[in-house]
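Let me begin by presenting the structure, written as structure tokens, before commenting on it.
Only a single protein chain was left out; the remaining protein chains are all shown in position.
Letters are used for the chains, namely A, B, C, D and E, taken in the order the chains are written, and counting of residues starts over at 1 for each.
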Amino acid sequence: MPSTPQGTPCTAIVRFGRNDPDEIRLALDMGAGGVLIPLVRSADDVERAVRACRYPPRGSRSYGPSRAHHYGFDRDYYPQSQPSIACLVIIETAEAVENIDAILAVDGLDSFVMGPADLSIALGVPLDTQHPKVAQATETVLAAARRAGKPAGLVYNPAGLVYNPAEPALMQQCVAQGARVLLASGDEWMLHDACQSMLQSSAGLRN
Amino acid sequence: MPSTPQGTPCTAIVRFGRNDPDEIRLALDMGAGGVLIPLVRSADDVERAVRACRYPPRGSRSYGPSRAHHYGFDRDYYPQSQPSIACLVIIETAEAVENIDAILAVDGLDSFVMGPADLSIALGVPLDTQHPKVAQATETVLAAARRAGKPAGLVYNPAGLVYNPAEPALMQQCVAQGARVLLASGDEWMLHDACQSMLQSSAGLRN
Amino acid sequence: MPSTPQGTPCTAIVRFGRNDPDEIRLALDMGAGGVLIPLVRSADDVERAVRACRYPPRGSRSYGPSRAHHYGFDRDYYPQSQPSIACLVIIETAEAVENIDAILAVDGLDSFVMGPADLSIALGVPLDTQHPKVAQATETVLAAARRAGKPAGLVYNPAGLVYNPAEPALMQQCVAQGARVLLASGDEWMLHDACQSMLQSSAGLRN
Amino acid sequence: MPSTPQGTPCTAIVRFGRNDPDEIRLALDMGAGGVLIPLVRSADDVERAVRACRYPPRGSRSYGPSRAHHYGFDRDYYPQSQPSIACLVIIETAEAVENIDAILAVDGLDSFVMGPADLSIALGVPLDTQHPKVAQATETVLAAARRAGKPAGLVYNPAGLVYNPAEPALMQQCVAQGARVLLASGDEWMLHDACQSMLQSSAGLRN
Amino acid sequence: MPSTPQGTPCTAIVRFGRNDPDEIRLALDMGAGGVLIPLVRSADDVERAVRACRYPPRGSRSYGPSRAHHYGFDRDYYPQSQPSIACLVIIETAEAVENIDAILAVDGLDSFVMGPADLSIALGVPLDTQHPKVAQATETVLAAARRAGKPAGLVYNPAGLVYNPAEPALMQQCVAQGARVLLASGDEWMLHDACQSMLQSSAGLRN
Partner (left out) sequence: MPSTPQGTPCTAIVRFGRNDPDEIRLALDMGAGGVLIPLVRSADDVERAVRACRYPPRGSRSYGPSRAHHYGFDRDYYPQSQPSIACLVIIETAEAVENIDAILAVDGLDSFVMGPADLSIALGVPLDTQHPKVAQATETVLAAARRAGKPAGLVYNPAGLVYNPAEPALMQQCVAQGARVLLASGDEWMLHDACQSMLQSSAGLRN
């Protein structure tokens, strides 16, 4: 990864609201080390995201890497060196599950994460992310990832609306399922969890 | 309507600059009770807007209702309950007038408002919103709404550039024309009106 | 006035929330042509505001006129030329009424406006801006202004919470009272007026 | 409390970075139901905060309640009715502990919370919030609150840098100590806790 | 050009990140005097940009010119008068070079500038903006512009990453090549140049 924030071995992967090459370019020019694209439905969708991450001839990214390029001072950020941007997508539509082999065959797609909430809605069992239909679709995708030799990703907290505090057993289960990428949480989920926990702890205080 | 600001029987209907499902999703997740989409031309355009307001299978809205969902605390905001989002469009292109029956037949379109300024431009009589061509197109649309059994909407202030202060007679006339939705004004129009009125009142003061 | 927005014979006078030389400097450096300072109580308060508007030796303004100075291209914006910044205050405390002669004697104070709402509260008749106590204090201040030869200012809309649409008669009355500066309205008042008017006009529509 | 967000029996209490009447006014005009002022040292400091929350004659708040006043539509938000704003301070300086009786005697101060981190620094045992010096100062303040008949407040999470998840026992202990106001957590603390928990849960996954 | 900032014979030409009619409309409604659209590939792309700049019937711009229209006070900004918006594109893709005659034939395209950095990448010689392939493509486009009778534009600083300070000789060379529009620099380039110059000047100071 090209940049590491504050001396840590981390990079920022930006989660987008749509598959838009122009928004992707802005994030990469700001120094993002990777992208996470929601709601892909086909190999064409993934190809579009991959192309947005690469300069020609492989891709369509236009040149203007302001911050990523250290405003002109980083002479190593040349397009010919093609900085290694991680390109990930979210598998959360019924079409993506159907097209999973073609999707994983796209050259330049590095990995993916499952999107259990939207997937449950797409499969007709809204927010029942533990439903056999969701589990079966997840297994279909994980099996395809094994065949394609690409690392699979799971959202750590599979229970959808119930954002439990971090539990080692659940994480271990994700890894056992084959996950090598974990979408561990989000700021909104963390705040919800903390507030919920606080409310429960204080429930008996008023007496 | 799902949410009411500050204890009043009101909801926020967001007026967009374009027909973009991702922008619509953001507004709905923030708690908007409805959307108003400009410049539609066909039933396909309207179908796109309606789908952006609904979860699958009827629509394409993806799941993530942060504020609308009270950040996880509102257990009633489930996709299966399909919160009733009001979906309105603006009829302001020549194509929309031609396709009005197909547009009004789209399942999930709740209502519309006429857009007299753009419509006058589209009809070749720019900003002459009182021109017979505009009146005739408006009547065509209102008649179609009556046939379709859908409530019609009018911009209250039909004079285009002349943003008059609220006049009961004009409002009454809109209702008499069949309007059940009134786009009453906008912040920019209100400020213009007030400044204009102030300037006129003070015109004689310098002597 | 040093700058005129958009080719009009106008300048921006910035209304501050407090009498803070640093905030005043920022506004002047951005090109404001004048300042309006609330809640002054004494000649010292006014002196502080005047000094914030002037470079040494008269004042305390520090140098850095970015936008006012056209970012270095306007060679005429030198401190020695002392651009003529209009310095106005709001008379809205009981102490200011008592100290009005000393306040108006401050060299560099150009004018003032009465602040009827806060003044009514200060005089124990909250928001009754028509109360004789408010009228008497206002007359005291206007008389002092006549003696000092400085132009007096009135808020055009004396009724406090009742923000009526612009009425020539009221304006005329302000001028007859001696006002040469009119604080005509504000964005919030204008929007309130317009919404109120809209609500009244539509009150009979539901039947 | 004058306003309740989203139909819940809650109000927003704004925590300020300094004791500034102008900033307090802005928050109250936006509809805050109370204020929490840091770093007070004396009864004079508290008097300043209380006055910023009240209109004359008790206080110095100036009039202009835009959002709190529903932009002019709420006729009940009159200064004469003196909306009940909760005024709280943080006891976190050595001087405040010394002056606690005078501070609590200020008419209009509703309550306070202890600030253990700054207090530990002030007492020479930086961030050792469990140190007997901190415990003794806290007990001094709580005893004064009992004498004054004012509700005391504690930060729920007394361990300073160690932001543990919500634990009922700790809360119970705060209440047993006399706390009737609990500063339960903050967004930054919650996010730190959640990330820390996530990191601990995932520590064993790499093997 | 319809508007001139601060009394100078200048207008703002907005450089967009994509060819989006809705973003173009927002800039024009804010008073931009022209647009500069990147990454066009075909006459269709240019037609889309031109249409976004014009009202019907020539274009697709919708009505709502808030600031450009002086919020209703400028009665001369009528759609029928079709304010003359400058429409420029950037020629920086291989496809645009191939389609240059068709592109320049689009009615309403006023001019263009070459985009040497992206063009060098597109031609397989990334950032070697002096490479014969880039020079040849540039000459192809300039020749087409002469045939079409449209003013050509060059980026003044052709060396790509090396943002040299302004040199009259280079500018003269651009004009000699036929440039009538010069994209002289950008804020980021200027800051880079100044910092680079500062670093070089101070390199010997530490001894």
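As a working rule, contacts are C-beta pairs under 8 Å (C-beta built on N, C-alpha and C of every residue); 3 or more make two chains touch, one makes a residue touch a chain.
Quick caveat: nothing in here was measured; it's all calculated off a predicted structure.
Asks: Among D:Met30, D:Ala102 or D:Ile121, single out the residue that touches the unshown chain.
Replies: D:Ile121
Asks: Of D:Asp76, D:Asp107 or D:Glu188, which sits in contact with the chain we cannot see?
Replies: In the full complex, the listed residue that touches the missing chain is D:Glu188.
Asks: Can you tell me which of C:Leu26, C:Ala102 or C:Ala135 touches the chain that was removed from the display?
Replies: Answer from the full complex: C:Leu26 touches the omitted chain.
Asks: Of the residues in chain C, which ones touch the absent chain?
Replies: 22, 25-26, 55-57, 62-64, 66, 71-73, 75, 78-80
Asks: For chain D, enumerate the residues touching the unshown chain of the complex.
Replies: Touching the chain left out of view, chain D contributes residues 17-18, 38-39, 92, 117-118, 121-122, 124, 126-127, 161, 163, 188-189, 191-192, 195-196.
Asks: List every residue of chain E that touches the chain not included in the displayed model.
Replies: So the residues of chain E touching the missing chain come out as 156, 165-168, 171-172, 175, 182, 184-185, 187, 190-191, 193-195, 197-198, 200-202, 204-205.
Keep in mind that, in the parts below, only the chains that are shown with their structure count from here on.
Asks: Can you list every chain that touches chain A and also touches chain E?
Replies: Both chain A and chain E are touched by B, going by the contact rule given at the top.
Asks: Look at the interfaces A-D and A-B and say which one is made up of more C-beta pairs in contact.
Replies: A-D
Asks: Regarding the chain C and chain D pair, does the interface count as same (over half of residue numbers shared) or different (under half shared)?
Replies: Under half shared, hence different.
Asks: Chain with the smallest distance from its CA centroid to the overall CA centroid?
Replies: Closest chain centre to the overall C-alpha centroid: B.
Asks: CA centre of chain B versus CA centre of chain E: separation in Å?
Replies: Spacing between the chain centres: roughly 36 Å.
Asks: Would you mind listing the residues of chain D that make contact with two or more other chains?
Replies: Not one residue in chain D touches at least two other chains.
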